[in-house]
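Report on the following structure.
Every protein chain except one is present and positioned as in the full complex.
Going in written order, the chains are labelled A and B, and every chain counts its residues from 1.
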Amino acid sequence: MDTPKKNPFSLQIDVSRFEKATEEEKRQQDVMSESTTFFKDGMRKLMKNPLAVASMIVLILVIGTIIIAPMVVPYGYEEMISVNGKRDKTAKNLGPFEYSKREQAVIDEGGSVFPHIMGTDSQCRDYFIRVVEGTKISLSVGLFASILVLIIGVLYGSISGYLGGKVDLIMMRIVDIIYSLPDMLIIILLSVVLNERLANSNNPVIQSLGTNMVSIFVVFGLLYWVGMARLVRGEILKIKNNEYILAAKAVGAKSSRIIRTHIIPNCISVIIITTALQIPSAIFTESFLSFVGMGVKAPMPSLGSLANSAREGLQSYPLQLVFPAVTIVLIVLAFNLLGDGLRDAFDPKLRR
Amino acid sequence: MAENTAKKPPLLQVVDLHTSFTTDKGEVQAVNGVSFTLEEGKTLGIVGESGSGKSVTAYSIMQILEQNGHITQGQILFQGNDITHYSSKQMQDFRGKKCSIIFQDPMTSLNPVYTVGNQIMEAVLVHHEKSKAEARDIAINMLKLVGINDAERRFKQHPHELSGGMRQRVMIAMALASEPWILIADEPTTALDVTIQAQILELMQELQQKLNMAIIIVTHDLGVIAQMADEIVVMYGGRICERGTADEIFYHPAHEYTKGLLRSIPSVDNMKEKLVPIAGTPINLLNMPKGCAFCARCDNAMKICLEEVPPELPLPDGHYASCWMNVVNHNYVEEPADE
Partner (left out) sequence: MNNTVQNTEKNLVEVRDLQEYFPIRTGLFKKTMLKAVDGVNFSIKPGETLGLVGESGCGKTTVGRTLLRLYKPTGGQIFFDGNEVTDKNMQNYRKEMQMVFQDPYSSLDPRMTVEDIIGEPLDVHKLYKSKGERRDKILELMGLVGLNAEHATRYVHEFSGGQRQRIGIARALAVNPRFIVCDEPVSALDVSIQAQVINMFEELQEKLGVAYLFIAHDLLVVHHISDRIAVMYLGRIVETADADELNESPIHPYTLSLLSAVPIPDPNTARAQKRIILEGDVPSPLNMPSGCAFRTRCRYATEQCAKECPPLTDRGNGHLVACWCK
């Protein structure tokens, strides 16, 4: 190799720098970025989203409270407050951290009484534990209803999308018909009819859940899966058009394998995102139904029925409405923001 | 330089242009110190592979970068005026009247809701004080100019009724409706078939002669460049590898990347031989080497190439190249050729 005869920029030229670089040195320049999986990359994005992180913290706090509160708080959600084994009729509509006369007496004598964090209701029950229990009921209704929607919607949508052709055509027209039904009307009709039917049932599961709860599930199962089904079908139609499905066919893979290894993993993120967004809407519907008196049965509380019963004393005890209402808003908002965050982080459509 | 001041400034001069994008993975330097000159009525070809910064350079001139992109350094001089400091109003005037752009995909660059004629008229009306009827006449004439038969009928059609080649013609008609000095063509024929590509390229050459406009053609296709360009800029990893006349670049390439590129494409001469590919993978702009962008793939890479970005050296015949090999072989000339 020639050494430079002349130095172009009056720099001090070091001849050794003009030696040929070794393969090793060159390879060091060409490093591949760190390996990330789709999931890791998505989580990294999710963790960068402040709203999503805040929502997650809120939800963890709420769920933590649901688990811990019944262990710590010595009151039950359906029992009247009693002092020394006797019912305390004076503990009616107390404000937060207030004590009834008889409780005050106990404290004065040196005994200890667990504080009523949110006060008590008109029937002398600790309101905090009722709100906690109501949140638990609302959350589980939301969760189970969404799972129900998930199962029915995904099954229906994937069958329709994968088979295509005439089957798809007929299945989607059914979805269109269900879509066009006025849902609130159907819900009210169904719960009236179901209530009558199920009231006489001896089935222990139905008895313990309450007929209204069962009818909510039935309503979700019958009506709310259509959105999910449409979405899954659309997603599958799109995935089916990708060349990797064709490649799998060219390799000789059977339909079951293609669905299992290619189609499901590729639409799972869309399904998770939709489910996360379905939960708040289910909670909302449940609360609404309970508020209008078609939801869970007393004495079982839900956030909606708590708000409903607080309505009567609204002028004197507005906080009794504020507590469940704020909880609903908090949960619904947190789930919605988390769902949005999940979509931003995991939806393949928004990538690249 | 003293005698040059009296001379008219070149039509377009890009000096040390830097454009970067803010992404969630960090700042990406898409264009890194690009300079070139475009003279009136000439064609400049910018060639490079994806991620070389060739399109970003074109978009920087028009200032139509995406939200997260911005020019960080350098000047773009149009007839001696720096347009990087133009207000958005001045820029609007510059776009269209002085400089127009056509894109790769004629499908998405036309609005499907309006008729073809409407869109050309719109382009005329934005920049000129004309009545509707006059604009309509201009639009129909433009359609005729770009070789569309039956212009009156096509005028009333929507973009989806036209074929790809026809749409690209309409795009050109729109771009030329306000009689710009410069036409920037960003991969104008990549989405088209060869026979249609030939039509469009010929049309562009014909119009250039008729209207005496300058063209900047951005492409990855060396064949298209060879046919169209007077001057060529070769880009890699956001930097210019070399620039010069078409003959210089094709027959005396002075950068290892250009040499490798010319060796690696199949041509009539090397049909029977094995191709000589460029090794390695294209550069990742997020992970730029310290030295020359091409060093990891270069067969003749030296130690200095890994450490220091090569300076742009003047070679004979108005040819500039940034490659340390020219220092080793002492190809460069001491002073720029034009002085």
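Criterion: contacts are C-beta pairs under 8 Å (C-beta built on N, C-alpha and C of every residue); 3 or more make two chains touch, one makes a residue touch a chain.
Not measured: the values here are computed from a predicted model.
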| item | value |
| --- | --- |
| Contacting the left-out chain in the complete assembly, out of B:Ile120, B:Ala173 or B:Leu261 | B:Leu261 |
| Of B:Glu27, B:Asp93 or B:Asp193, the one touching the omitted chain in the full complex | B:Asp193 |
| Contact set of chain B toward the excluded chain (per top definition) | 49-50, 163, 165-166, 193-199, 201-202, 220-227, 246-247, 250-251, 257, 260-262, 264-268, 270-271, 274-279, 281-282, 297 |
| Touch list for chain A against the chain that is not drawn | 32-33, 35-38, 242-244, 246-254, 257, 261-262, 265-266, 348 |
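Assume only the chains that are shown with their structure count from here on.
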| item | value |
| --- | --- |
| Euclidean distance of C-alpha centroids - chain A vs chain B, Å | 50 |
| Residues of chain A touching chain B in the complex | 1-6, 8-9, 16-21, 25-31, 33, 45, 48 |
| Complex contacts: residues of chain B adjacent to chain A | 24, 280-281, 284, 286-287, 289, 291, 295-298, 300-307, 311, 313, 324, 327-330, 332 |
